[in-house]
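Only one protein chain is missing; all other protein chains are in place.
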Amino acid sequence: MNWGEFFAMNGYAWYIWGSYGMALLIFIIEIVMVRHRRALILQQLHLMRNAEDDMT
Amino acid sequence: MAINWFKYSSPSTFYGAAGKMVPWFAWSAAILFVVGLYIGFFVAPTDIQQSEAYRIMFIHVPASILSMFIYLVMAGYAALGLIFNTRLSSMMASALAPTGALLAFLSLWTGALWGKPMWGAWWVWDARLTSELILLFLYLGFIALHASIDDPRRADRASALLAIIGSVNVPIIYFSVQWWNTLHQGASVKFTGTSMHVAMQQGMYTMMMAVWLYAIAVSLLRVRCIILERECKAQWVSELAEVKR
Amino acid sequence: MLEISNLACSRGDHLLFSDLNFSLSAGELLQVQGANGSGKTSLLRTLCGFMMPVAGEIRWRGQNIRELGDAFYAEMIYLGHLNAIKDELNALENLRISAGLAGCKVNDKQVIAALRRMGLRGRETLPVKVLSQGQRRRVALARLLLSNAPLWILDEPLTALDVGAVGLMQELIGEHLVNNGMVIYTTHQPLEVVGVATRWLALS
Partner (left out) sequence: MNKLSLIGLLSLVIRRDLVLAMRRRADVLTTLVFFVMVVSLFPLGVGPEMDMLRKMAPGVVWVAALLASMLSLGRMFSADYLDGTLEQMMLVPQSLSVLVLAKILAHWMVSGLPLVIMAPVLGLQFDMSAQALWVLIAALLLGTPILSMIGAVGAALTLGLRGGGALVSLLVLPLCIPVLVFGAGAVEAVVSGTSVSSHLSLLGALLVMALAFTPWVTALALRISME
């Protein structure tokens, strides 16, 4: 079996790769968003901590 | 000796435990994805009726089933939080919601892409697709309600009640949609379930496990963020290595 | 009668007060004091069961009010910042309904007597819309006269009242205490009831 034939999926390429592509996109977006959320809250916690250190 | 389960229901203990669990779930999800896709694309034979298009099933079915399952798990956590006033359960519920909503969306998207070559239309008012759409609405309602209440405790409790009402309603909605569908003799695809090839089944179950583990991993990551956001004034948070750095 | 032990309350994530202890028995008057935002209203709302305390217990006749539920509500009356009266209704209708919500069946004669006692003679059937702020507050306070609940919880009862009405309130509270009633209130105005030593509770 050659790769060209495999990717063509017997004419259903758009539908199949569209599905798996969207799945990949969603998983990546979700992970990026969660990581971003974590970075934001950690940054905020650093700020809070530094502010406390300045006071003491 | 009895295990003190309440120890694990304290956010500070769970934060660390979740951090340790995430890599395990994430890596096993990744491995299962690779295995599942290999079985799905290289081992499973071409279907006689649907040709290659049926291979969308390997992502569509897990996404659909898990989006429904996650809703029930979410409602369960929410109910625990409402009844026993355990904050961690409510946090888990709100951590699961976005993942469930994304999977519901994925299920609709892949359903449409599967429907086009099979039925000749992107969208068909099939009972299962319609129920999935309503499920997505229920998720969006939960997320919107939680987001629009400022007081976190009220947000948890109000959206918990909504999730419980939703989960009681899901069977009624599903039944009514099914009823409506048969009444109108709408399109309904039944995959040749009985004659499904063993490799197809294996591929689907592997992918289902993979998506499940992925969902656990990503919602654990999210609940860790939520714990930090909610507990930002607590002593133990400021003593964390990642905060001290 | 009313016992509060180790009570802690929070609004949002902000802890208002903790380890609050006091008790109130028949014939006693308690004034809750504290700066703005110290949690006076939150304390009163917690006593009403609107808010769940973070910690501690509130007991009425030895039983937790959460367990008592409706039985506790039958023995208390709460007057908040808001008057809980409808502009579209007249004083008589308003009072008849609020007495009904408090669980009492009253006739018009009793209602009119209560309104007259509050100095609203001749205003009984006017729509509340046309009454002044002080007069509306009087309509709200008239509920106290129609109830036989022993526990009064009053949040700023004196706002918008003139000197005469403040005197009247002192009189009413005095009568209630003589009849073995209990009153908890917050105020920024001095309120003195003849013959009763006011107890103070300071929130910081």
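Think of it as A, B and C in the order they're written, each chain with its own count starting at 1.
Please note the rule applied: a residue touches a chain if its C-beta (ideal position, glycine included) is under 8 Å from a C-beta of that chain, and two chains touch if they have at least 3 such contacts.
Everything numeric in this text was worked out from a predicted model, so none of it was measured.
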* **For the chain not depicted, the shown chains it touches** => B, C
* Which is it among C:48, C:91 or C:118 that touches the chain not included here? -> C:48
* Asked: Among B:26, B:70 or B:134, which one is in touch with the chain left out?
  -> B:134
* Structure fact -> Of the candidates C:30, C:58 or C:146, the residue in contact with the absent chain is C:146
* **Of B:72, B:173 or B:209, the one touching the omitted chain in the full complex** => B:173
* To do: Quick one: say which of B:21, B:158 or B:199 touches the chain that got left out.
  => B:158
* Structure fact -> On chain B, the omitted chain is touched by residues 134, 137-138, 140-141, 144-145, 148-149, 151, 153-154, 157-158, 161-162, 165-166, 169, 172-173, 175-177, 179-180, 183
* Where the missing chain touches chain C, by residue -> 48-52, 70-71, 73-74, 76-78, 80-89, 93, 97-98, 100-106, 110, 146-148
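In this text, only the chains that are shown with their structure count from here on.
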* To do: Could you tell me the distance, in whole angstrom, between the mean C-alpha positions of chain A and chain C?
  => 55
* So, what's the distance in Å between the C-alpha centres of chain B and chain A? -> 16
* Structure fact -> Per the touch rule above, chain B residues touching chain A in the complex are 41, 46, 51-53, 55-56, 59-60, 63, 98-99, 102, 105-106, 109-110, 113-114, 116-117, 214, 218, 221-222, 224-225, 228-229, 232, 237-238, 242-245
* Asked: In their shared complex, at which residues does chain C touch chain B?
  -> 11-13
* Can you name the residues of chain A that touch chain B in the complex? -> 6, 9-12, 14-16, 18-20, 22-23, 26-27, 30-31, 34-35, 37-38, 41-42, 44-46, 48-49, 52
